[in-house]
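Dumping the structure here so I can ask a few things about it.
Rather than the whole complex, this shows some of its chains in their spots.
Every chain is named by a letter (A, B and C) in the order it is written, and numbering of its residues begins at 1.
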Amino acid sequence: MTRADGRQNDELRPITITRGWLDHAAGSVLVEFGRTRVLCAASATEGVPRWRKGSGLGWVTAEYAMLPASTNTRSDRESVKGRIGGRTHEISRLIGRSLRAVIDYKALGENTIVLDCDVLQADGGTRTAAITGAYVALADAVAHLKGRGALTGDPLLGSVAAVSVGIIDGEPRLDLPYEEDVRAETDMNVVMTGDGRYIEVQGTAEGAPFDRPLLDGLLGLAEKGCADLTAIQRTALAG
Amino acid sequence: MTRADGRQNDELRPITITRGWLDHAAGSVLVEFGRTRVLCAASATEGVPRWRKGSGLGWVTAEYAMLPASTNTRSDRESVKGRIGGRTHEISRLIGRSLRAVIDYKALGENTIVLDCDVLQADGGTRTAAITGAYVALADAVAHLKGRGALTGDPLLGSVAAVSVGIIDGEPRLDLPYEEDVRAETDMNVVMTGDGRYIEVQGTAEGAPFDRPLLDGLLGLAEKGCADLTAIQRTALAG
Amino acid sequence: MTRADGRQNDELRPITITRGWLDHAAGSVLVEFGRTRVLCAASATEGVPRWRKGSGLGWVTAEYAMLPASTNTRSDRESVKGRIGGRTHEISRLIGRSLRAVIDYKALGENTIVLDCDVLQADGGTRTAAITGAYVALADAVAHLKGRGALTGDPLLGSVAAVSVGIIDGEPRLDLPYEEDVRAETDMNVVMTGDGRYIEVQGTAEGAPFDRPLLDGLLGLAEKGCADLTAIQRTALAG
């Protein structure tokens, strides 16, 4: 008994990572998790925010947004509404935090890298695709800074990948598309380093609360998914 | 080797739950986790938001905010800044989601309960104190609606409590005050039902990424803390 | 023929002033005028706003706000609405102006004191309670600055208290609770110094315009009320 798209429960959707999708940004990636398509651009600038000036330390931050037509039904622009919604805020913060976990601020020096993750098409897992793609764009931006002689050391302490897992009809499944996501009783996003340690765990009971064994099952599935994504990132960066 | 305030690693701060702190609200609680002090008010109104009208189902939502002088250094008002910050959005959403996990919308009928959680004094763990106190205010509001004959069934499917756990100097600790929170390598907030199931798990590596055994240790500590808080809630509601 | 709560027309509600209600603020007071309950916190910081830098003069300002559940029917948060309403602006400005009337800016030096007056429960007279309580918090903050050696002279030129008066059924009454306030034909707020001089008079015909004898009667009643409040403030500060 397989899933609607024929995958096994512990199988990722087809993952594509296209580097250098933009001409200007220091690093840019079009990442696809099935039909979910996110453009991740890393812009590097000299200098850091005011509260960090003179510290000798760099900064990495992220902004996430969805294009209006990326969803099944068109959604209003946050610029038109004049305010950013809670979900957008939450995901932007999550992406920034996840990438900072593998950054050595000292080696980055007083440089700032902003990761813009714009969802061109949404089919579930946009935040995990964004983190996974943003890491690759970040790595390219770091290489770009190195190439320009702007860095002395290596600010990347490791790699980062993220995946969603959930319980559908009582079964733990990896990398949920939209149609599974809306039906999930429990939904969890996990961000991990390339060497298998946790950066972030966010699990939510959408339906009934879940018990510890179920939680343990989801964590195991996420570990597998992040390991697979790490391998794909490595291949992309080697390309 | 104990903590600055003399507690054991698996010990909560002194917890106080004062019901009926306001005269108007259907339920109101002043909850204290040590020096953290949150006023939780449950306002019940007939009717539901537009998108839910005619469904026969109720709605529960929450808004979290901090008074400017609640923190060590005065913080600016979000009303003056004209926009709500990401952290506030995130916590408001978390509180609402946590309480909705134990609500039977059908039994609530087309009534809305809004939980306002205003931090009067902040010393770490404001979101977990807010959830723990808001549940008690919610229970009082539900009793108030029942007393008015506005409900036929019982919309409360269980109780909810929340606690923070973290790793300080390599040791897992329960219910972090501000001075421990800023030093924590990993910080996790856990929301659980009174019968020991998970509603929400949010763990973040503030310093180095954490491995699975450490994660398991934190989860165990949180289970203990939530069980203790559940007992305190029961006593308060029996009072 | 007495009032609904049994008071004489020239009698204040029970007044409570609790100092030191918060741990962090330089001065903090929970002030109660009957069921009206306002938390007044004075935060002192070195430095002054940009337009005043280098003048050698200090600054005192205030921000007033109501918690959503403080009123009979829950009111929306101004932070959520994204803008501050006219009434809030008006009262914040009144409180600031009232306190500045007794401040010697030179003796304060280039320090700023912000008074946050947050209404926890509203039952009429919130602005006059806020001014009366804020003065006590301000006095504590000044003492705190003196204790830290941050001041050379004494910036307090006097004390400030405020009270509402109104005409109900043709009779002048002191310190109106909400149920009298909504029925008042004329409503007046008076701010006075401890030695009986006027800082601010704001009288409004809610119903029919009023004549001079009625105005004179209200002023006399307010003078009596402010004198009583001044005595209560002195006792509180001596405690």
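Annotations for the structure displayed:
The criterion applied here is as follows: a contact is a pair of C-beta atoms (placed from the backbone, for glycine too) under 8 Å apart; a residue touches a chain by one contact, two chains touch by 3 or more.
Fair warning: this is a prediction, and the values are worked out from it, not measured in the lab.
The complete homomeric complex described by this structure file contains 6 copies, of which 3 appear in the displayed model.
Here is the rule we go by: only the chains that are shown with their structure count from here on.
Rotation angle for the C-alpha superposition of chain A on chain C: 120 degrees, rounded in steps of 5. Homomeric contact chain A/chain B: same residue numbering on both sides for over half of the interface positions. Ranked by how far their CA centres sit from the centre of chain C, the chains are topped by A.
Averaging C-alpha coordinates per chain places the centre of chain B 33 Å away from that of chain C. With each centre defined as the average position of its C-alpha atoms, the distance from chain A to chain C rounds to 51 Å. Note on chain placement: the centre of chain A and the centre of chain B lie 28 Å apart, centres being C-alpha means. Among the residues of chain A, those in touch with two or more other chains are 83.
Put simply, chain B touches chain A in their complex at residues 83-87, 89-90, 92-93, 97, 101, 158, 188, 192-193, 196-205, 208-212, 215, 219, 223. Partner chain B is touched in their complex by these residues of chain C: 22-25, 28, 35, 39, 41, 43, 45, 63, 65, 67-72, 74, 77-84, 88, 114, 116, 118, 120-121, 123.
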